[in-house]
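Every protein chain but one is kept in place in this view of the complex.
Chain naming follows the written order as A, B and C, and within any one chain the residues start at number 1.
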């Protein structure tokens, strides 16, 4: 029994934090997001060479062969500065190929994903808030050696910066994932309140997909991948929420009002203490859920629903109060804390909000 | 448009407050409730002669002929000191006879109710949390000139001090109220967390009730009387909650901790401010609901559901925090604030908790 | 206690409704000159500055009539009665009470005629909630003051012609309130630099204003030198009935309900979810409480009884409701709710996403919720000051 990180993991954490602080500070984030589709080839190549893109890819496929708990740590750290790099999407695409690909597909995709050469994303559900196999409505009809997809895929994370898209569809033989080259579809960037989380929608106009690019999945696979998605998003929430708390308590120490730092008033300091309680708590729940993916996958659904169910509401409250405790200045575009509020709102519905996850906790608990 | 009390009403309020402070202070409440069934003939006669028992009884029946808004004011003031006198039950019995009785029954009952000679209570539903005609399960079967009631009536407020019981039943011709003499039934006092609100259950062993003691009611009558009950309970909640706030803020001014009155810490003072916001708000909603009974009865369901829906949760929060802000001393039997916490918990389910009332607000609002 | 209106009050309500029916076309049908026509007409009716004394061009309107007028205007979602919100709310009443005859003549008619728009220069950087500690300096030099300093969080600075400005004219006094002087300053004076502040929703409601050697004629001082605090406090105390606000919030609740009715969550109608129903009902209970609280305070005012700080109760409700209602809509609609204007799946073209980031003044700035709680605790409950 040991619920702590190893020295190697702490070194990885330090490495990520140092690199992100230096190479992708908030000024860089603002520069990148001021453009149409925020992405930096240079940063992408750097983090690829640091190995972060192949963390959970087995060594036989050119990855590092670590676990989700290590990935969670990297996502936590990269989210501290609201990095817009699609590390999360890349990891989910890798997880999907690992889970659903056959040997050939694994050998084909995983090395390219680990090296960053292929940039991929995963899109599962076609409804804004429904996490169930029924919410996969993109339909594939059989054609020679494959299927034809016709329709639309909304809510595709990092669609613009990806060159391969892994899209869930409902085919004649059941659910599947189709790996589609970006050039085959029309991608529209959708304006969203969190510019650091670019999202697109995809129009598929009679797109032919050959069999070697299809990976059949069961409803359980779909649920597993959604749970992995929730773990990844919640790991980012830990980092972003922790930074919101740090920014706000630093501000509360410095800002003087009526002759005292505002952090001396219990109205402010107790709210900050409650934020700490929340971050600390969903952090512990998240670490456990991330550990479950590799070591106790049967416990994953309950574990991640506890973590995301807690984090979804708590982070939004932290985001709102983080801005509120800054007073009027927190509300300005120039100040960074409002970007974290937006991230908290973005994170809430991703792979299930608290209503979804807490209801699932009740169901799994026999209620 | 005038949402204030008249001079006469303010005089009535002063009279009630003065009388209760002098004749029924907390020492008296504790004396009365230390006995088996808390009741005082002497106090009952005094308040009867002050006219409070006949407030809403028309003058032609020996009452004062005022309105529910006046009654609400009296209930608010008598509840400040947690008086255990069954003024609320007596008022609801009068309201029931006024609504459901024929001319003869009105002439028979109302003068005796207004004078306090008859002490009556009203019991509608037989389920602990179901406010619907289906929850009247006491059944009456027809016999010569009347019905026979056989069964049990739980949750009868002030059953022990009443000599007449108005019980809702389901008869062959529909719902009705039966006026039953106490000697005809077996009353059991039920131990409850709020000793200032004595409650009994009644066993009816083949009790014959003659037709002149039966008052048929429609489901609408039943709902109306339940709404009147909710108005009466909420009026008492306003008085009791306001007193909890006053006790707690007085304590916060006096109690010194770490060299300062605890009321100087925002952790305490802001909670007290929030209590004020709540009391002030459900007070306004309650006054409007009480006004509706006599002057806009069509708006009564929404008005009282807004008031009781708000008050039920808010008062319990005030009760819990009132005790909590007193620290360990608030938790002792000797200290009065804990009696208000118990009253808040008693008040919550009476004539509908917030789940019931807020859901009704949604329904009435077209959702 | 009586919620009925008198026949006269009912007749006035009918008059307002008739006017609205005849003079307020649907949004799509409004021409380019609609606003000018509207302003002229409501001015002619005497509804701009309705409560102001007749000698200043107002209508001596009573509190109940004011309430009716505001309620009907809000119900009809009509444009404002006059374009200078600050002029009507603070500047006009301030000049009527403290101004010279020349000032009254010069400024009041332009406010009523919507010719001049005013903004207010109260807040400064680093002194958000603490108005008494202002640093913007005015030094008397002969027949004018020379103003140097900075203001911030000024609403509408970009389109206002005049500003009511709090300046410090003395740094010597022990009590910091006593060295403050109120000046009326033309925004086109040389040395004024307005820099809009972009908020997190991308809007520019506020601005910073920099004053560098701005000359203000002494005749534009409102009240005596050093009386600025008194002038301002009396303006801030000029609390207004919140009935228009409440009507707007009921309107917003209706649009939320409509949104709930057409939204599915987890494949089921959101309107059947008890938690969603309960949330809507809690909003309704709080807005209704604001309404009846407001009517109780209005009755007190009509009776000439002093209001202490009860209006803070409604301000606290409103601060939390404004944030919660928008956020509820965003949460309700999941990933669609995050999309802004132009998004293919955006909800009502992103209006909720945008308004959830457009926090109103009541949440930020001078009236933050914790300050309101202090006011209630100290002034009403008598708890000791921090």
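We adopt the following convention: contacts are C-beta pairs under 8 Å (C-beta built on N, C-alpha and C of every residue); 3 or more make two chains touch, one makes a residue touch a chain.
This one's a predicted model, so the numbers in the text were calculated from it and none came from an experiment.
Annotation: of B:109, B:131 or B:251, B:131 touches the absent chain (contact as defined above). Residue B:348 is the one among B:119, B:283 or B:348 that touches the chain missing from this view. Shown as candidates are A:154, A:198 or A:263; the residue that touches the absent chain is A:263.
Here one chain is not drawn; of B:109, B:265 or B:315, the residue touching it is B:265.
Subunit B meets the missing chain through residues 127-132, 134-135, 154-155, 188, 190-194, 199, 201, 256-258, 260, 265, 267-268, 316, 320, 323-324, 327-334, 338, 341-342, 345-346, 348-350, 353, 355-356. Seen across the whole complex, the unshown chain contacts subunit A at 1-6, 9, 69, 245, 249, 252-253, 260-261, 263-264, 266, 269-270, 272-274, 276-277, 280-282, 284-285, 287-288, 291, 295-296, 305-306, 309-310, 354-355, 357-359, 361-363, 365-367. On the side of subunit C, the interface with the absent chain consists of residues 273-275, 278, using the contact rule stated above.
By definition in this document, only the chains that are shown with their structure count from here on.
In whole angstrom, the spacing between the mean C-alpha positions of subunit B and subunit C is 42.
With touch defined as above, residues shared between interfaces to two or more other chains in subunit C number as follows: 370, 373, 386. Shown for subunit A are the residues that touch two or more other chains, namely 265, 267-268.
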